[in-house]
Structures are given as C-alpha cells and as structure tokens.
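Data first, discussion second: the structure below is written as structure tokens.
For chain A:
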Amino acid sequence: MPIRPLALLPALALILTTPLQAAPNPTDWEAVLEEARGQTVYWNAWGGDSRTNRYIEWVARRVAEEHDLSLVHVKLDDTSAAVSRVLAEKSAGNLDDGSIDLIWINGENFAAMKEADLLHGPFAERLPNFALTHPGHNPEVVTDFTLPTEGYESPWGKAQITFYYDSEDMGDSEDMGDSEDIGDSEKMGDTGPPRSIEALAAWAEANPGRFAYPRIPDFTGSTFLKQALIALVEDTAPLYAPAEESDFAAVTAPLWEYLDALHPHLWRSGRQFPATGPELRRLIGDGELSLAFTFYPSEPAAAVADFELPESVRSYVLDDGTLGNVHFVAIPFNSPRRAGAMAVADFLLSPEAQAHKQDLAVWGDRTVLDVARLPEADRARFAIDEENPAMLPADALEKTLAEPHPSWMTALQEAWRERYVRR
Partner candidate 1 sequence: MMLRFAPALIVTLLVGPILAGLTMAALPAFGYLPALGGHAFSLAPWRELFAQPGLARSVAVSLASGLVTTAISLTVVLLFLAAASGSRLDHWIRRLVSPLLSLPHAAAAFGLAFLIAPSGLLARLASPGLTGWERPPDLLIVQDPWGLSLMAGLILKEIPFLLLMSLAALPQLAPAWRLAMARSLGYRPTIAWLKVVAPSLYPLIRLPVYAVIAYATSVVDMALILGPTLPPTLAVSILTWFQDPDLSRRFMASAGALLQLGVTAAALAIWWGLERLVARLGRSWIEGGQRHRGEWPLRALGKGLILTTTLTACAGIATLALHSVSGFWRFPEALPQAFTLLHWQRALPSLAGPVASTLVIAGVATLLALALTLAALENEQRTGCHPAQGRLASAFTLLYLPLIVPQIAFLFGLVVVVETLGTRPQHALVIFGHLLFVLPYVFLSLSEAYRRFDPRWSQVALSLGNTPNGAFWRVRLPMLLAPLLTAMAVGLAVSIGQYLPTQLLGAGRVPTVTTEAVSLAAGGDRRLIGVWALVQASLPLLGFLVAVGLPRLLWSHRRGMRGSP
Partner candidate 2 sequence: MNDRHHLVLKDVQLALDGASLLTLDAEVGPGEILSVMGPSGSGKSTLLAFVAGFLAPAFTASGRVLLDGRDITGLPAERRGIGLLFQDPLLFPHLSVAGNLRFGLPRAARDRAARVEAALDAVGLAGFGERDPTTLSGGQQSRVALMRLLLSAPRAVLLDEPFSKLDTALRQEMRQLVFGRLREAGLPSLLVTHDHADAEAAGGRILTLA
C-alpha cells in the first residue's frame, strides 16, 4: 500500500513552532514498519570520511536486526550527484521507481531539491522519535540554511566549524618557556593560534604554507568562505536573504580582497587545495599543516584515537563564534521504498543511534536530540568525555553563527571558480 503524504502542509509551520503535541498515530507507524520489512533501502550519502562510513555500516546492521530491512550505503563524492540523478530520473519520466531512497542532505542541495519538487514529504513529523528533538525549543532542527524544512527532511546531526592545531608546532601554553632556541616556531607560540578571521590572515602570513581550506565546491571549503564573509561584511543581514536581492559583487568584495591576500600564504601557495575536510586532517597528521578546521567538533579528538593525529592536537572555536548547521536526511519523491527509508530515518533519531554517533570512538557527530529533555536513562548515554585534551570545552559551542541563505553558497562557489581556476 503506497503511503499518502499527510495533507498537513499549511498547518505544518504552526505545528513546528510549538512543542509537538500530536504524537503520530502508532498504528499508522506500525503499518509503515510492516511495509518496510524486507525492503532494500539505498541511502546515498557522502562517503569521503571513513568514520562516517563505519557509522553507517553500524546503522545498516542495526536496522537489519530491528526492522528486518537491508540498508545499502551508496557512497557519493558530492551530494549534488544524487540531486542530479533524481532530477534526471524525473525528466526521463521515472516517477515511481527511483534508484535513491534516502539522501544525506542539507543547505543548497535541499533547497534545490525542494524547489524542483524532488522530495517526498512532509514525513519528518510522522517519525515517532522526531518528538525527541523538541523543535519548539530547538528551531535549528526544522531550519536549514534559513529555510524552514516543513517536514521534508529529518534532522540527523549537528555540525559546527571547529579549528584545531598541533600544539607542539604552535608552542601553545605548556610547551612554552623552557625552550632555548628562539626559532620561527617559538615566535608563533607567543601569539598562539589565530582567534578571528582577520588574525588568521596575519597568522598565515607569518607561517606560510601551514594553513589551507578545502577546494571549492567541497562543503567544508565553501563553509570557510561563508565564515570569512560573515566576519568581513559590516552588515550580515543581506546574507540571510536570497543572494539575488543584494549587490553580490559589492557585498562580497571584502571577501575576495581577503582571499587574494591570503592565498599566497596558504599551503602550496594557494595553487592547489586539499580535496576535503578529512584531507586537512591527513595533512596535519603528516605535519604539512599546523592549523586546520572541521565541521565535526569532536573529530580531532576522535582522530587522535585512530592514530591519524598526534596527541598534541588541540581544538577551539573563533572568538566571535563559528558557523554551525544541522544536517538532515530526505526521501526523493520517486523512491519506491519510502517506508523503509522512513524506518531508517526514525532509527537515526533514536537515542541509541544518536548516542552511538556522538561517541568519540565512533564518529563524534553531535546529537540533534534535546538531551536535557530526555528521560534520565537515555540522558546518561550522551555524557561527553571532557577529559580528552583534544576535545573542545563544553561551553565552546555556544557561539554558533547561523548559516546564510543557501543561494549564497552556490553564488560564492561560482564566483570562486571564476576567480581562482587557472585559465
């Protein structure tokens, strides 16, 4: 029996701004699970990080036990490939037998798919575990790059730009003092790692070749552009409206001026950029970089445990805060196995799956559940290991900057390519 989308669209925005009262009809959900049984769900998700991949493998094992469905991780090097495929299927007239059942998505890809009516929904509020996110108190779980999600995607995890560095390189606090030779690295130690976008430029100039950001259009790299843009513009208000509504060249002029000055001091003199965030991690491990950043605040600590980073790695966020966002999963409109996809999305929101995901030894991606409102027993699962020296202090992530409107991401990527790809 095909699932009919709930005809709730107009009322939805209202519902989502108040604590979710109406629990989904349990018998209805039972029917979904019943239908999901035995299905093979193809989940297209970025596969560039081994830790994420391992977590998804764990999810596949668990949903096989729990719901008797088989989950296949289709590894993407860029989520846009999945968007392109769904769109191609739609234009080829494939309206009910698509090859993708679930997509890991947010930001401009979500905006593009929703705009083109490529998503099934709303479904998020039908998931029993969705209530645990308490969207009334945590509007970020129903907002994606300023756009309301309207139930067309279900929150999965939280990311926030976090910088990390090798303290042995940087001569941070404890390593200072007793060293005798006063080389370059010692001078670097006096200043410590840069705590603002402006300071970063000065730091890079003093330490050429020791910092890099991933090549655009990688999403971590693109986020760096937005982070810098927010810091450099005088008025951030235009960034939270569609880019077409402002004078793009004028608004972004300070950014290009900044990047033009920064690039010569980057790794490989800005002639080449690392492919992804995880590659930054590798470069720190190899000693090529001294300073890098990630979207996953606990990544540095987790990577130390995996022998990828030295134990001297420390992390921090910029003084004025860093960009943070929530990432989601969505179901394409032509997925033939929506019940299975919903069962997986719901499992992803379970305290068990969310706690496992936050575990440093697993992935270290922060939960979207409202931990404070969880039952006592579940809350204990989410205790954070603050002992780990590579871990951020618990309060560090309070200064979260909101993501600009998704159109800025695409416009910035296009302009960057236009400017920095060698002719």
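Basis for inclusion: all candidates are chains of the complex that A comes from, given by their letters.
We take it that a residue touches a chain if its C-beta (ideal position, glycine included) is under 8 Å from a C-beta of that chain, and two chains touch if they have at least 3 such contacts; residues count from 1.
In this text, all values refer to a predicted model and were calculated from it rather than measured experimentally.
Q: Check each candidate in turn (1 or 2) and state which touches chain A within the complex.
A: 1
Q: Would you mind writing out the residues of chain A in touch with candidate 1 in their complex?
A: Answer in residue numbers: 42, 44, 47-50, 53-54, 57, 72, 74-78, 80-81, 83-85, 87-89, 91-94, 97, 99, 109, 112, 208-209, 215, 267-269, 271-276, 278-279, 281-283, 285-288, 306-310, 417-418, 420-423.
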